[in-house]
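Data first, discussion second: the structure below is written as structure tokens.
Of the protein chains in this complex, one is absent; all others appear in place.
Order of writing sets the labels: A and B. Residues in every chain begin at 1.
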């Protein structure tokens, strides 16, 4: 029985999906570390119990504040969630819908590249339309995969 | 090998899942465009590099502000994430758990309808309990699918 389900991952389009899905999820997880890094170096916390590790009483209270770098990392993280969740679902169904391998690879590579570039554009930050275009590239390939999925499986 | 994994999508419950999952993800992705539309028409940005496209120096600074319509669209988007992520995971496992096709279709249709109605109720906005009830319908069918999954596969 083990064989049956791991045969799934013999399919090259699914292996490519598994690779790129894992990469973009790891990239998204990195945002947690970046946010934590900015919170600690900028001493900018939202929970009193977190600030308490860096000062006592009134000393801790002044660390309960917002910081531009922390907020920027958090917005990048939320934008990842908003875009990577559709990729995870639609990308899996697309990989199962029997796409040409080269076409599938192109979609996955553009998506992963767009999210990595989006994060750099957000954190550096780059002037617009850098971040906007990188967002749009990932959005467009997700729509393209959704179209293929619906064309292949539509069952309302 | 291609055949083996795309056979997955020969299953009608899985095809129905693929269809409705793609629809609700596309609807969620639409929230990004709605937020962008309100940001641009209301001139309400959070990143200085975004505001800079609409004015220079002090002119740009005044566009760094919150706007009720933008915030409303963002709340709708976050509510989508909070509810569509459980549907994606639980719905896939439910579709794999061998449900009656007609029962599965009923669950998926109610969920998709509830999320579309929720967005309309949030953006118009409709008086309560319109939005609350649409949220509850999607929540309830997700719980119902989770129950079927756990009953079928429980392995702790």
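The working rule: a residue touches a chain if its C-beta (ideal position, glycine included) is under 8 Å from a C-beta of that chain, and two chains touch if they have at least 3 such contacts.
Since we're looking at a predicted model, the values are computed, not measured.
Trainee: Give the residue, chosen from B:30, B:46, B:64 or B:85, that touches the chain omitted from the document.
Mentor: B:85
Trainee: Contact with the hidden chain only, please: which chain A residues?
Mentor: Touch set of chain A with respect to the missing chain: 1-2, 4-6, 8-9, 12, 15-16, 18-19, 21-22, 25-26, 28-29, 31-32, 46-47, 49-50, 52-53, 77-78, 81, 84-85, 88.
Trainee: Across the whole complex, list the residues on chain B that are touched by the chain not included here.
Mentor: For chain B, the residues touching the absent chain are 7-8, 10-14, 72, 75, 78, 81-83, 85-86, 88-90, 93, 95-98, 125-129, 131, 139, 142-143, 146, 149-150, 152-156.
By definition in this document, only the chains that are shown with their structure count from here on.
Trainee: Between chain A and chain B, what is the separation of their C-alpha centroids in Å?
Mentor: Taking the average C-alpha coordinate of chain A and of chain B, the gap between them is 16 Å.
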